[in-house]
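Of the protein chains in this complex, one is absent; all others appear in place.
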């Protein structure tokens, strides 16, 4: 039998092959360009039909979130539509920290990834399809350093300015799957929440804020190794044109509600982080934030408020991050409430799925639920 | 130009042609077999491409709910997938009560109905498809007087016995569209509510309790003109084998929660009616009932609690009706809570849709929301 | 374990249950209304999950074509989309001629039929869909005795009048599956043969000439027990309004080419029968007929010219049959060439498929190939 082969030279591919013998491979993850970060992987294995492959990703103690590997299982697909999980073991001691993936494909091909990937082709299909829906327009807010469009879909006839944006961190692909669910619901002509929200709000939706990092197979950064979610206080054309373009458009529209969609490597749950500790903090903002989390928790068993990030102390908020910056910037004028939504790379441990873990399908459903929760939140406010 | 032609000799078809001249037709609705009831219509017009047809349904002051005609607009489809509404006027004085429908089809064919129809072919497709979903079984509870199967889908591994059943009144087709949404959600492997509910409950789902009436194009009754929802105290093989079969199966499983899905001719809103006034009434049952309605109202802008039927006085409940009978019968043993869900033939006036009115798509979405509401209701109860 | 149940009270259903014990049933086929013919069956079995059922159709020595039963295997489906074949044995001696079907469904439900059924709901969907294709109109040629429309789709801008019609014999459902393939190709904007044919011809397509017999679950006849393909010399409103309506429209348009699509119970092959022996026979007609058969044989391994019906002697043609009548009637004026296309109920023994036998899919493909063959036939003629 011949050796398996491994390829990653495609949209969002990332792996380096150190050695292959038979069905075993020793691998490592390439760092984000001009950055120390690495954690995202995505590659294809060929020639393994009916044989168990053993894939060792080594040197991971140096990865961005070594704490993300215990309990993690790699995503795998043979048909590129359904993404399951492969048996995965973490050994901190072996070879600088080794994740060992074992999987026996039925056919010759299997794709492995840190999470089900979301390609730029699919992004462009999403934009093209949504732009043809009734009442939706598409707008190019700017251009990335590699020369890609920063796409923004807009819909709704109301006064409340709602911004939804995702994939500042490109390896957090669940964020763009979430966008499919959110947009599918928002454009549904029969959905009652969508109908109400389109009457009441103007939506600005950026499904992918970091197409360069996405395409390059990065975890966290853009084409020049910059973490976009540390640039919101002072974005520049040289380092962070993506943030600059979006923030400029936000300044034009104003922002009443913002949701920044992410994935979290370690915590096995979906949760929301806020903007506590901003200088301009008001009770009303805090109440709005708490109320949305409570509504969403009621609406979805795949969302919870127990686990999450620690809350910043008064005055200690990091204003380089988007939601802090937006709540600060548009608080006085718009009473802005800004949410950082985090979905797990692993699973929701309150309702675990041994076959799929957290998945594109669950991200899509949470996207749908977040829209309904927004509707309920606004309706309640009256 | 030749006269239009009109046909109704198909599954759930119902119209009688009194006269046709050019593009104008004088029509009337056939009564349910061995019954006085009539209100459902469903027919096809041929040969009208590009010409406005005028269809006059006469004699409607004698229909089951003359109060349903003011404000009503007829459903129409040219592709048999998308159902819109045609311009419709009601004149109580003309020709014994006349509904006048005007519509100009783009093509040669148009189908008109009281509401978007749901054929037995589609019913069998639904049963066959759902029976193939993971963890679902199908069971034939009995046979109707015309010789049709009373199908029941079953799923879930829990102890809480939930019965969902629809179309006791066969012309209320929105009830089976609702079933598509409910079943689609219940069988979704990624939906968190469905996953929780399948752990906690055993579902018994009867998508169509009256296939004979459905096929015959009846409004309210079965093959022998019996209103099934007046038979639950004492069903018989001769008059109501449908109720007998379902009630026997309920007696075997017990019933903690029941939902009987209907359409209402007059009230422009979706609402729930209960079982107030049953002899065995308990506060706990009443609380459960109120709590579900409140949850569903919060979850869907296409459901409300303001409009609805008057509540029965203590001891005055009609035990021939299914939800009263079930709450009475399974109250002491199971604390049974039973809901009669009503959707409009017209529209939800709180959120009207001028193009479609109430529609299959909205019925499906409400079915999905009712399942989520059930999940929240059970979760809250702990 | 409980007994299986059997139902057939649906569109094109036909079976009578004589006895059921456990998973065994003794059955017989209902005769066509007001006719001696019977051979078509279609019914549903419930409650057999994981158990082998044994279904005995008895009394079949009296069926229309007892010669059709040896070598025949019953069609079966669990999902109502894919139709396979069940193990089937014929015993001429048992119980007046018994066909024994054995099958173990994975799930609770299985549908059995003489051939994959084609419902009137699907027919109406086909008409509605095709009528919306670019350049297609639908026309109602008349009304049946039960009150159903005789639908005719028309397309093409050319002078050559082509008539395609099917299901004079309603139990020959492969004929309407064939129509799906033919229409799908004819309306394909990118297909080169379709593009040429639409330039050169005017197509008149009657996908189902006998909707009453189809719906009633007949083999051969219409609502009053008349074999339509023996009425073409003198159709009447009382016995054969279907033929009368179509023939009247043919007289208006003229007919250059006609294809009458059928199924054959006995011969395990697809073949064409002609109009030899008509009084008006010309060499040119005969050449056209031979040439088409040769082209189609070259184009499809699922068509052949070896097996078929014997050829009528000069002057002995039966002018009550459609293709003889049309070749005779439109021979002098239009050089009409008329084909009776027969597909097998069993299989094409030159290329047998043990899993499916002859199938909807193969009927559809032959429909596509017959259209291409017509294109080649006309192109060759110049």
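Should a chain be cited, it is by its letter among A, B and C, assigned in written order, with residues numbered from 1 in that chain.
Everything that follows uses one rule, which is that contacts are C-beta pairs under 8 Å (C-beta built on N, C-alpha and C of every residue); 3 or more make two chains touch, one makes a residue touch a chain.
None of the values given here were measured: they were computed from a predicted structure.
The chain not shown here is in contact, across the full complex, with A, C.
Touching the chain that is not shown, out of A:62, A:128 or A:234: A:128 (per the contact rule at the top). Between the chain not shown and the residues C:22, C:70, C:192 or C:314, the one that touches is C:192. Interface note: of A:18, A:87, A:120 or A:307, the residue touching the hidden chain in the full complex is A:120.
Only one of the listed residues, C:119, C:187 or C:356, touches the absent chain: C:356. Interface note for the absent chain: among A:11, A:24 or A:297, the touching residue is A:11. Seen across the whole complex, the unshown chain contacts subunit A at 5, 7-11, 44, 46-47, 49, 78-80, 107-109, 111, 119-122, 124-125, 127-129, 131-132, 137-140, 143, 146-149, 215. Mapped onto subunit C, the footprint of the missing chain covers residues 188-193, 195-196, 298-302, 348, 351, 353, 356, 359, 361-362, 365, 372, 375-376, 379.
As a convention for this text, only the chains that are shown with their structure count from here on.
Path length between subunit A and subunit C in the touching-chain graph (shortest route): 2.
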